[in-house]
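To keep things clear, I will list the structure first and then write my remarks on it.
Left out: one protein chain. Kept in place: all the others.
So that you can tell them apart, the chains are marked A and B in the order they are listed, and the count of residues begins at 1 in each.
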Amino acid sequence: MCADLSGIEPVIYKSGINVPYHWWAGDTASAFLTALRDRQTITAIKCGSCGMVFVPPRKTCPQCFTPNTQWLEVGPLGTVTAFTVARKQLAAIKDTVPVVFALVKLDGASTSMLHKLLLQNPSLAKAGMRVKPRFAQDRTGTILDIQGFEPA
Amino acid sequence: MDRCAIIGFGMTAIEARKPGSTFADMVWEAVNKALDDAGITIKDVENVITTSNDFFDGRTISCMAVGDASGVREKNCSCTEGDGTFGAFYGLSRILSGAYGTTLVTAHSKGSESVSSLITNAAFDPIYERALGLDAITAAALQANAWMKATGATSEQLAMVSVKNHGNARHNPYAQLPMEITVKDVLESEMIADPLHKLDCSPVSDGACAILIAREGLVKKGRKKPVWIGGVNFCSDAYFLGDRDLAKAPALTKAAQKAYSMAGVANPAKEIQAAEVYDAFTHQELMWIEALGLAEAGQAGADLAKGRFALGGALPVNPSGGLLSGHPVIAAGLYRMAEAVRQLRGEAGAAQVDGAKRVVVQGMNGLCGQSHCVWVLESGK
Partner (left out) sequence: MAKRVAVVGTGQTFHKSHRPDVNGQELINEAVQRALEDADLTLKDIDAIVIGNMDHFEGINYVDCWSVDGSGGTMKPIIKLTTGGTTGSTLAIGGYHITASGLFDKVLVIGWEKNSESDTTGAITTAFDPVWDRLVFAGAIAALAAEGMAYMTEFGITDRDAARVSVRDRKHACNNPHAQLRKEITIEDVLASPMLSDPVHLLDVCPRTDGACAVIMASEDVAEKICPNPAWIWGTANRHTYTYVGDFKLGEIDSMKYAAAELWKKCGIREPRKEIDVIELYQPYSFAGIIWIEAMGIIPRGKGSEYIWSGATDMGGELPINPSGGVIACNPIGATGLIRCAEACGQIRGKADQRQVPDVKLAVSTGFGGCYWTDILLYGKKKPS
């Protein structure tokens, strides 16, 4: 550091990365999202080789590395496998805290799905609790067509 | 593997904000300290790897900002995106490939310039997950609960990690948060996301680090005692958090086993004298200690409570103060490597681990530690 710059006023230059994105969900995720939107059902996809049932669905099995073949409905009941109650209003959190984030393993699925719990009292959240989805009134084909999961 | 060694390192002080320094200024400082430490000039450096991340830097092709400061003019160079331990791995492989004799590896981060919550939210799948509003902290909190439930670890044990690491940082002139705190202080600090309090989380930081790796024949160019690379490997777990058992870190265990095997380490808990691990959150230090084979599964919390990982204990972990005392993301793992070099040279002052001959270092990428890189560094060949 040059000595003659000590005491210089640090100028802050404000900017941002502002690039619009439109992600193609692809056929597989589109099938999942339209089922949420139009039928209020949660769908999963099964690997014909190892039998794993994936939620969220994906086109290929990460282990067998072959195309997944069979669509099925899972839930709507599920079990909370992990959760946290977010207490601080971090920038990424759109709802007002406290917000309960959780992994929910829907009945019939091999993997858990990341979502929110809708609880009157967030402190009652616990792993192992049984939950069911609450669907949004206005559904647009996004993961938020499920508002969250509430006690079953 | 051909023998290679780290012959120099340079670190800037880790600070909450460095308003007077650009990325390039920080890297320039770290590079020149590293060159000075090794007693060589930039002309002796045969190729350069920079490590950066376009999201954290707020810039596409973020390596552009630090090329000149890393001395890439007239040299072959490249850029790794991710933690500095991965950048160092690529730097090492460019020596092992026979192409170059010396590699300069740099990594930098200015958390103060951006909003880390939004940047780590962008690591979630844009179609299935991102709109839910999680970030690195809330994801880690999910993991902390899952791991505590699986192992019976307590919030007090997590807090002890914070007490230990902030305490160790008092001996580290580069640390951002040297503090003498108690378990009670941690437990009474603001709850961010259950069960993680503010003092369970690493801070937002600015800093840059550089290391110099050389192949055996060129090691004598360095004026300090070389620190030899015994082993290295890396491994990624599944992506979706719901695909993983969040209470376990099998990818870290696999990477560690391969690195140990390369270094001829059969019993890491006995043959390693210190560890510098990626303690972005208190529970992660304990999880990583177990996955690295430095404690029995489910025993890290209890071992910690007995003082095993403290300075003066049988196996000090993060004697530098770790990331809880300063977390320049991306550079963080390279800082861990540099801290290990200080230990192995016997330059760690009051934080020196007596008889440190072999130190394990861990860096990671992704949410809840999806992808890990493990290094075994040694004072002797």
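Following the convention adopted for this analysis, a contact is a pair of C-beta atoms (placed from the backbone, for glycine too) under 8 Å apart; a residue touches a chain by one contact, two chains touch by 3 or more.
Everything numeric here is computed off the predicted structure, so don't read it as measured data.
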{"item": "Residue among A:25, A:97 or A:118 that touches the chain left out of view", "value": "A:25"}
{"item": "Touching the absent chain when the full complex is considered, from B:9, B:89 or B:288", "value": "B:89"}
{"item": "Candidates B:177, B:255, B:331 or B:351 - the one touching the absent chain", "value": "B:255"}
{"item": "Residues in chain B touching the chain absent from view", "value": "1-2, 53-55, 58-61, 63-65, 67-68, 72-74, 76-82, 86, 89-90, 92-94, 96-99, 119-120, 122-123, 125-127, 233-240, 250-251, 254-255, 365-367, 370-371"}
{"item": "Sites on chain A contacted by the missing partner chain, in the whole complex", "value": "13, 15, 17-29, 58-60, 62-63, 65"}
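Definition applied: only the chains that are shown with their structure count from here on.
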{"item": "Mean-CA-position distance for chain B and chain A (Å)", "value": "28"}
{"item": "Chain B residues within the chain A interface of the complex", "value": "19-21, 25, 29, 58-60, 115, 117-118, 120-121, 124-129, 131-135, 137-138, 141-146, 149, 190-196, 238, 240-243, 246"}
{"item": "Chain A - residues contacting chain B, complex", "value": "1, 5, 8, 10, 12, 15-17, 21, 23, 25-26, 29, 33, 54-56, 62, 81-88, 90-95, 99, 101-103, 105, 111-116, 127, 142-144"}
